[in-house]
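The structure appears below as structure tokens.
One protein chain omitted, others in place.
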Amino acid sequence: MTLPQDALWYKDAIIYQVHVRTFRDGNCDGIGDFRGLAEKLDYLQELGINALWLMPFFPSPLRDDGYDIADYRSVHPSYGTLDDFKNFLVAAHERGIRVIVEMVLNHTSDQHPWFQESRSSPDNPRRDWYVWSDTDARYRGVRIIFLDTETSNWARDPVSKAYYWHRFFSHQPDLNYDNPAVREEMWSVMQFWLDMGVDGFRLDAVPYLVEREGTSCENLPETHAVLKELRGKLDKHFPGKMLLAEANQWPADLRPYFGDSDEFHMAFHFPLMPRMFMGVKLEDRKPIMDILQQTPEIPDSCQWCLFLRNHDELTLEMVTDIERDYMYDTYAGDKAMRLNLGIRRRLAPLLDNDRRRVELMTGMLMSLPGTPIIYYGDEIGMGDNVHLGDRNGVRTPMQWDGGWNAGFSSADPESLYSPLILDPVYGYPAVNVYSQNRSGHSLLAWMKRTIETRKSNQVFGRGTIEFLHPANHRVLAYVRQFKTETVLVVNNLSSSAQAVELDLKRYKGNILVEMFGRNIFPRVGDLPYLLTMGPYQFFWFRLRRI
Amino acid sequence: MTGGRLDERSVLNDDFLRQLISVGEVDLLVGVPTHNSARTIGQTVQAIRVGLLKYFPRERVVIVNADGGSKDSTREVIAAASINDPQHPSGVYALRTLHCISTVYGGEPATEIAMHTILAAAELLRAKACAIVSPETTSIAPDWIERLLRPVYRDDFDLVTPVYGRHKFDGLLLRNLVYPMTRALYAQRVREPYAVEFAFSGRLGSHLMEQQVWDHGAGGVGTEMRVTLSAMTGEYRLCQSFLGTKQHLDRGSADLVPAMRQTVGTLFWSLEPNFQLWSADRGTESVPTFGPEYELNVEPIRVNRKRLHQLFTSGVAELEPVLKSILSAQTLAEVQAIATLPEDDFRYPHELWVKTAYEFAASYHKSVINRDHIIQALAPLYRGKVYTFLLENRDASGAQVEANVEALCLTFERLKPYLLDLWNARE
Partner (left out) sequence: MWEMIVGELDHAIQEFARGFAHLLPRLLAMLIIALSGWAVAYVLKAALRVILRITKFDKLSDNAGATQLLNKAALPSSSELLSRVVFWVVWLGFIVLGVQVLGIVGLQEYIARFFLFLPRLFVALFIVFFGLVAASFFSRAALLAAVNAEFPSPRILATSIRTIIIVFTVSMAFEQLGLAERTILVAFAIAFGALMLGLSIAFGVGGRDLARQFLERRFLKEKEEQKQDELSPL
């Protein structure tokens, strides 16, 4: 199979987010690697996804799970060699799966040779590659991101006896993007991977690239200039490749990252995600509709990236205090689950392992405007371990079967990079790919069908959205349209059966065809269209005029 | 299903029922009966909205408006206030959809039908706590909502009656007759048994539905009074909550007779079915009261006292044939005696007033003449009592006024056996 050569391929993508370390161990050392990942590409192809987003696999002291990079042009030995990666890449492309690589632009590990040189002396040529200061008084008032561990954005370096700027962990010094050499080098790094065949980059922590006194040091025009420069080079030399922005900001502040189709192709819609969880708990569509109605229009070639969970905590930065308290009280009653203004739980535990709710949330993920991202393990409903430090509770080994080490590795269980989930509900004997593949009614089977249905119609990835406002506020209903295709999506956010009347006057005369079973529903007439829905049920209707 | 439930269907028209279906189950319901209230309704609805959003942000809430067919822009104002926007002008954030639904009930505009509609809505929506708010009160504030609903919703009370910071001469019918008599007979010290702002639990609401408290035909005209009496005569927990100062749209004394019908008339009517309860000999209990201590407002205001005296004397004279059938000979003679007193020496003593009230109640019970006429005949005598009250408390402080009212209450309590004798006598 070859890759479809559509410049807007990312609009039709279904992205699977995975860390190579967690997926499959190919060399029996207890740590996942590219050999193992390549072995499991068939599984991914069957699942139906067509793009893989890999979390950082570069050499690193692993003090921030790989986001502290010590060498940009290599692969961490635990995960294999550069050749292993290239083989994997070829295999993925053969199966029609594109590969998106994570690129941390904002900072490196303090073990990176660049930093080692930079700190060695003030006269070092790479001194200016990082942001140094004699005092920690500069850029006062800038917020700290990792509130639970850091107390300042400056760290004192005992070697060079000066302070260096770090927006994240203190062992991750920020690169200085005011330095053209830095920019050159980072482009060169990206070029290295693009030449190899990588299809796109997820650029981590982009709002924080440039600092200026007297500002919040986020989303500065200078930062955008750097990004536009990168995009310019990308379009010129590697057309058809994609840049995805990780910027945890309000939609209005995110808009500049799309520029005029001259910055990012895609960006994560962070504020939507907690509101989906809130809507389901409140049994009220208001939070979801409010945020989507506040979301600005983006250029035609751009796309939002939607997700339910990821490797980080479920962030509650972009909500009001009332909403945050509500989310804490309802989703993270146990304080151990709370981290850094967020909740570090997986999808299934957050939804009380309620199959219906998992389906509803996934259905919304797949039908709202944007490209959906599935976090590895959520397709089988994996659980989490909040007692592992930081956010490692949601990064446990993939559960393939009920046997030795859940089929992840044939090494000794004690040598695994992380303990397996063992409890009777979420543990690997209960939740694993093998047993779910044997049943046509498992969550995995349902996911496959849903992904297939989503891919069957371009309207989901490329279409417009128009919200309906039925009087019953527990129902979220909207219409997606693309060219001649019209799809009506109706979601019951409540735990009890609901009756809802939809105003479909504009679509009078259309017959509704339910997209999963392909059964016909009554034609739209003059009266409001009455639907009765079971708890947490959702419908996708294709409107056909025959 | 009893006959009462069948009536329910007729007060909920199809459109309103559809709105109720959309709202679904709620935790809190605030009912607002309106009729040509455009002047004040906007302020009332905003106060309710802010109150709900501020004090009950996570609860599912609905505002139900029962309108008697307003000819002014009342319904438009309500519709405008119900638009759901994420950033409320007061800066209070709305976590959930705040519903505001409205219906026009058929027939004459009447509080009973509005109450029936709101009770039916509360029952169907399974509201745990309901508050009723009057658009006529211009001093309503958002924290009134909290003070009304919290005791029911969080502290498990069944009925919350209000306590206001009134002027010392405001609400005299309540203070001179309705409160003392209700207190003496039903043994609970509820200061405002007739309340236009109050809150009740879902449990009490269902009971009120069964009792059909809005039903005209059963003789009790005052729905508000019936609500309080139903709660007092059932096994329900009552409490009072201080709301604030009470300011309402002006009402003159021409409204005295309807006011008496709704309060005194309802009270008298309630005595017969609840005879077992009030005839028992027990002391009065005070009812838990929430909120700060309040002082009566003793600002001097202009009152036409002379007119009251005149109405009393002329009433006593003209209504003699009627009063003869109602009062005992001795009481009538005493009343006529004081009617001859000059204005400045005039005094309607507590004891005589209590006897008057009790004899009226007994006559009402026996239906010596048409019951409505009995209530009407009480009006001039009440005016005499008010005149006395004004004279006695002309320069009194808030505390002194309260002491006077307390003395009157104790007289009512002391003479309760007198009523029982009258009640059982003419059998």
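To keep things simple, chains are lettered A and B as they appear, and every chain counts its residues starting from 1.
Here, contacts are C-beta pairs under 8 Å (C-beta built on N, C-alpha and C of every residue); 3 or more make two chains touch, one makes a residue touch a chain.
Note that the structure is a prediction, hence the values are computed from the model and not measured.
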Partner chains on view for the chain not depicted: B
Identified contact with the non-displayed chain, of B:V160, B:A184 or B:A377: B:A377
Contact residue for the chain not shown (choose from B:I41, B:V77, B:L173 or B:L327): B:L173
Footprint left on chain B by the chain that the document does not show: 169-174, 194, 196, 248, 250-257, 259-260, 263, 302-304, 307, 311, 314-315, 318-319, 321-322, 367-370, 373, 376-377, 379-380, 386
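One rule holds for everything that comes next: only the chains that are shown with their structure count from here on.
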Chain B-touching residues of chain A, taken from the complex the two chains share: 278, 282, 284-287, 290, 294, 320, 322-323, 326, 470-474, 494, 498-499, 501
Contact footprint of chain A on chain B as seen in their complex: 18-19, 21-24, 57-58, 60, 84, 86, 93-97, 99
